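Here the structure is laid out as structure tokens; the discussion comes afterwards.
Here the complex is missing one protein chain, while the rest keep their positions.
Here the chain labels run A and B in written order, and each chain numbers its own residues starting at 1.
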Amino acid sequence: MEFIGYLGDVFTPFNFGLLMIGTFGGLILGATPGLSPTMTVALLIPFTFRLEATEGLILLGAAYTSTVAGGAVSAILLNIPGAPANIATTLDGYKMAKNGHGARALQLSFLSSAAGGVFGVLLLIFLTPILARWALAFGPSHIFWLAILGITVIGTLEAGSVVKGLLSGCIGLWLSTIGFDDIMGEQRFIFHSSLSGGINVIPALIGLFAIPQVISIFAKGRADSGTEILSVERHPISEAVREVARRYRALSLGAVVGSIVGLIPGIGGQIAGIVAYDQSKKISREKEKYGTGHSEGLIAAESANNAMVGPSLVPLLTLSIPGSPTAAVLLGGLLIHGIFPGSDLFENHPAVAWTFINSMLVGQILMCIFGLYIAALAARVVLAPPSFMAAAVLGLAVFGSYSVYNSMDDVYVMLMLGTAMYFLEKFGFSAAPLVLGLILGPIAEANFIQGSLIANATSSVVEYFLTGALNLCLISMVAVSLLYSVWSEIANGRNPVASGNGRARP
Amino acid sequence: MKKLLAAAAIALTSLAGAAVADGHENYPERPILLMISYGAGGATDFQARIVTMTAGNEDALGMPIAIINKPGAGGRKGWNWFATEADNDGYTLGAYNIPHFIAQSIEGGVDYSADSFEPIANWGADPAVFVVAADSAFNSMNDVIAYATENPGKLTFSGAGLFVGHHIAALQLENAAGVKLAYIPSNKGGAAAMKSVIAGEVLGGVNNLSDAYRAREAGNVKILGVFDNERNDFLPDVPTMKEQGYDIDNSSVNFRGVMVPKGTPQPIIDKLAEIVPAMFENKRVLGKMNAGGSPMHIMTRDEVLEMWKAREATLEKLLAGL
Partner (left out) sequence: MTRFSHFQNIVAGVAIAMVGLSVCVISFVQEPAEAYLFPRLISVVFAALSVWTAAKAFSGHSNSSNGLSEKELANIAPGLVAALIYIFLAAETLGFYTASTIAFFAVYSIYDTASHRELRSWGKRIVLTALFIAVMYGLFAKVLTVFTPREFFQ
């Protein structure tokens, strides 16, 4: 309960002002395609040079929290995930906005983000020592199996056929091997000089989601298709609160899965949302509604990806090991003030550590309040004429993908992948599994190679990857997931109505 | 030392006077970029942000330096870009890591070598150290090597990747001790390599002194030896490899500094070479670097040129056996 003693520090006028700036700025930057939480936090580091340690960390903590939630805004309204963490949010969130429920979708997403986020931070406060051991339990073989588990989830992610889902995933996995391989440094599959740097995840993410949408507006031409929404339904906040409460199963599942997966260094943050979405779909009584604008999927995904924020910092705060790129940047923010995170952080610098954690706790709530306020206004984006949206999304995609690494190559890759994706979508392939393959490919590959190197030196590869309780547990999850995919493909075949028409874009 | 630097500064100021004549007198007129070939949050990125924070001051460049990251494949992506695509007008600087980029250019498959770049100044030197988990049975390098001699090829130890400082240190250790070891490169840099040591996935690891120092403060690791010619100020109690009987010099020490692409106008190089080392000497910079546990080592352009040459020679010899 020590953290309560330091709660007052967050509410001094200056600190609270910083918290507000961090939260509001984070929401806006997070909603901008291309500005992932990592980039936003890195951009803020120079500002913290001039601040005291606690002040700087309040700013960073608040910004981290709210950029993760801000990514949901562009995922819901524009179908562009602000960061890999928001991929699952697009699946139902964007459909809801398209059906005129944008305000409701945003409200639900902020409420479940805050609920999940607070849960995650509370875990960080109370269970840090236990969580730290869990984070260390995952070695190369386990992370390899976890990546494979993520890949098997791909097949059932969207309504289309399992084979095409898996094939989309394979295309993503292959794309991830283009460029230098991260361990050996060999160049692979470089057909054009702009690929020599490989395919970067954020530009690819933007292209694969944004460009098909731009082209589908093109495809309708100038003729008014008549499917436009004329008004955005006003949605009372109290009702959103009630809906989140009613979907408590999805909410709590998301929070728990998000926190557990978020803890695992090197992989967790990116797949927390998608794993939670998949799990909640599998246990849901209304499976068939997923992917059509169903609020359960949105709630599970968003509560998971904010729940991951707190636990993802456990390895950093206790072991001084940044478990994610964002944590690495935050480590810089601590070091600059001469603070070394480690098991004694809470004894040596309690004011700094607890204020940082408190700022994330209060930041979650503040983010939710801001978010609810802007939801109704932001949801009006769907009222913009399609031609304006096409131009604006194209512009945002170009600026966003350029600014990640200041590179035109990324913009070329973004456009080419996006254009190809539009045509692929017309034949039943989908972007989410492809991106997941792109993200998980390098993780699976590197951990497989590291694992085999260790295994060759100590025991045998078979023993290293196939024995041990955690390995067996993960392998059985992979098997269950695969069997489930096969079973649902067969069920789909018998019931042609459920198989749908790929990913129909309105 | 201070006096010497002051004298050097005066000498360089008179040199820079010559620059006025040929159209570069107003350089820099707009903000300058500094390309880092590692991701945001890595040690190179973190230190670069600190040492360049005073660039906008009137007594420094008078224009801010903005950091751009081009991470990937152990730095190859960024340096390839820097050698082939970066503008050589003095507005695009790059950070170098020695021995990384020289080792990679010797290994081949990249578009750069030491001749593709012009060094400006060096800001830091981060030696590699050998770490083991806090509860490890190893208490000295001799314990480690004794184990490796009994179990050839079975001593697993992690490092940040292939053809980077840690890998060079690993090769030197193998050569000096005459044993076969199992070096496990990480794809996510030093932090991931450190995690595998603490989690017990490997028996030991080569890592950056600055990160290892922090991990030891946190009680997670023991540091058994430094891959450098002398002991380090941050770790006065840790012996060098030479003290423990392994003939290893400072070839693996990770030197970090600023460079420009070949073809940058000489007056601009001269001006940068004069101002940048002085900028690194700023008190606030030194304070922040020290607080973060990052060892500073400021070198002028001429010293760096010499160091690059020396490294190239030793690395060619060391990597010839691979």
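Methods note: a contact is a pair of C-beta atoms (placed from the backbone, for glycine too) under 8 Å apart; a residue touches a chain by one contact, two chains touch by 3 or more.
Here the structure is a predicted model, which means the values were calculated and not measured.
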Among listed residues B:40, B:55, B:68 or B:145, the absent chain is touched only by B:68
Options A:3, A:448 or A:465, residue touching the unrepresented chain:
A:448
Of A:161, A:270, A:295 or A:450, which sits in contact with the chain we cannot see?
A:161
Counting contacts across the full complex, list the positions on chain A that touch the omitted chain.
32, 35, 43, 160-161, 163-164, 166-167, 170-171, 173-174, 177, 181, 184, 186, 188-189, 214-215, 217-224, 385-388, 390-392, 394-396, 398-399, 402-403, 406, 408, 411-412, 415, 419, 423-424, 426-428, 441, 444-445, 448-449, 496, 499-502
Footprint left on chain B by the chain that the document does not show:
31, 33, 66, 68
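Operating definition for what follows: only the chains that are shown with their structure count from here on.
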Within the complex, chain A is touched by chain B residues 33, 39-42, 45-46, 49-50, 53, 68-70, 72-74, 76-77, 80-81, 104, 107, 109, 153-156, 161-163, 182, 184-188, 191-192, 194-196, 198-202, 214-215, 217-220, 288, 291-294
Under the touch definition given earlier, write down the residues of chain A that touch chain B in their complex.
38-39, 42, 45-46, 49, 136-140, 179-187, 196-198, 200, 265-266, 315, 319-322, 325-332, 335-338, 340-344, 405-407, 442, 446, 450, 453-454, 456-458
